[in-house]
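Here the complex is missing one protein chain, while the rest keep their positions.
Moving on to chain A:
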Amino acid sequence: MGRYLLRRLVQMVPVFTGATFLIFLMVYALGDPVTALFGDRGPDPATARALRAEFNLDKPLWEQYLRYMGKIFTGDFGTAFNGRPVTELMANAFPISFRLMLVALGLEMVLGVALGVLTGLRRGRALDTSVLLATLVVIAVPTFVLGTTAQYLLGVELGWIQPAVSPDARLDELLLPGLILCLVSLAYVTRLTRTSVAENARADYVRTAVAKGLPARRVTVRHLLRNSLIPVVTYLGADIGTLMAGAIVTERIFNIQGVGYQLFQGIVRQNSPTVVGFVVVLVLIFLLANLFVDLLYAVLDPRIRYA
């Protein structure tokens, strides 16, 4: 286990360096961001030059990258064009997006697995069909439409919630955005669990457990569910990263100043320190979430052992 963990951690190094370099290259390829700082006006050459020097944009790409990476290891992620250090932006944005991710993940786990088990055990019945239909609708309708509609209905028409989330982004405010964010994943989790449960329900060990005279609930939760959860856990683990990085649309709709917002603004303003810095952290989250999932396999299925 320890050696396996170490090997995985060492493997992260090339992935991490490669990913950051690619991102750096892509932002760089978008072109010179300084001209845009002057709005619709032609840049004054001397000022533009001073700004390029300030942000190291006058250096060749490889030198910019090396300088950037060198600074990252001392904890300096550079400065955004509005003068704020990127670490400060991250310190604000990541906790918010993390909370949103937790809410979304929690909802999709609880609702998705519950619905999956219910429908998996009652295949072909009315409940199963209606849930399947609902998941189809959720997958088909864009998040943007669902989000703004829910926001308008609950926020303006009914007045149950505040349409925009405050800068503190409290958990109760994040319930609706979290639900909207996880809806698509929720649909997938439901379907995954349903298929898996339906398959395993006919397995020998379930029959044995029933034959032993165990109560139905215990059979379902202890035996059936535990074995059916492996594909679902894989999906959920991979979803952690997606939920954090992919919240751009949801965060815009509900005015959540998280990772998606900062990334969006970084891209629009072509501010490479912001974009690369945030993506670096996201890459780390992806890698760690994947590792976590792999380790979780062993917990769920004792036959899997890591050496």
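Rule of thumb we're sticking to: a contact is a pair of C-beta atoms (placed from the backbone, for glycine too) under 8 Å apart; a residue touches a chain by one contact, two chains touch by 3 or more; residues count from 1.
By our rule, contacts and distances are computed from a predicted model.
*Asks:* Choose one: "Lysophospholipase L1", "ABC transporter substrate-binding protein", "Sugar phosphate isomerase" or "CidA/LrgA family protein". The correct choice is the protein name in UniProt for the chain not shown.
*Replies:* "ABC transporter substrate-binding protein"
*Asks:* Among A:L25, A:A114, A:L136 or A:A216, which one touches the chain that has been omitted from the display?
*Replies:* Final answer for the missing-chain contact: A:A114.
*Asks:* Which of these, A:G39, A:P60, A:G75 or A:G124, touches the one chain of the complex that we don't see?
*Replies:* Of all options in A:G39, A:P60, A:G75 or A:G124, contact with the hidden chain holds for A:G39.
*Asks:* May I ask you to list the residues on chain A that touch the chain which is not drawn?
*Replies:* Touching the missing chain: residues 30-33, 35-47, 49-51, 54, 81-84, 88-89, 92, 99, 102-103, 106, 109-110, 113-114, 117, 148, 151-152, 155-156, 159, 162-164, 166-168, 170-172, 214, 218, 221-222, 225-226, 251-255, 257, 261, 264-265, 267-270, 299-300, 302.
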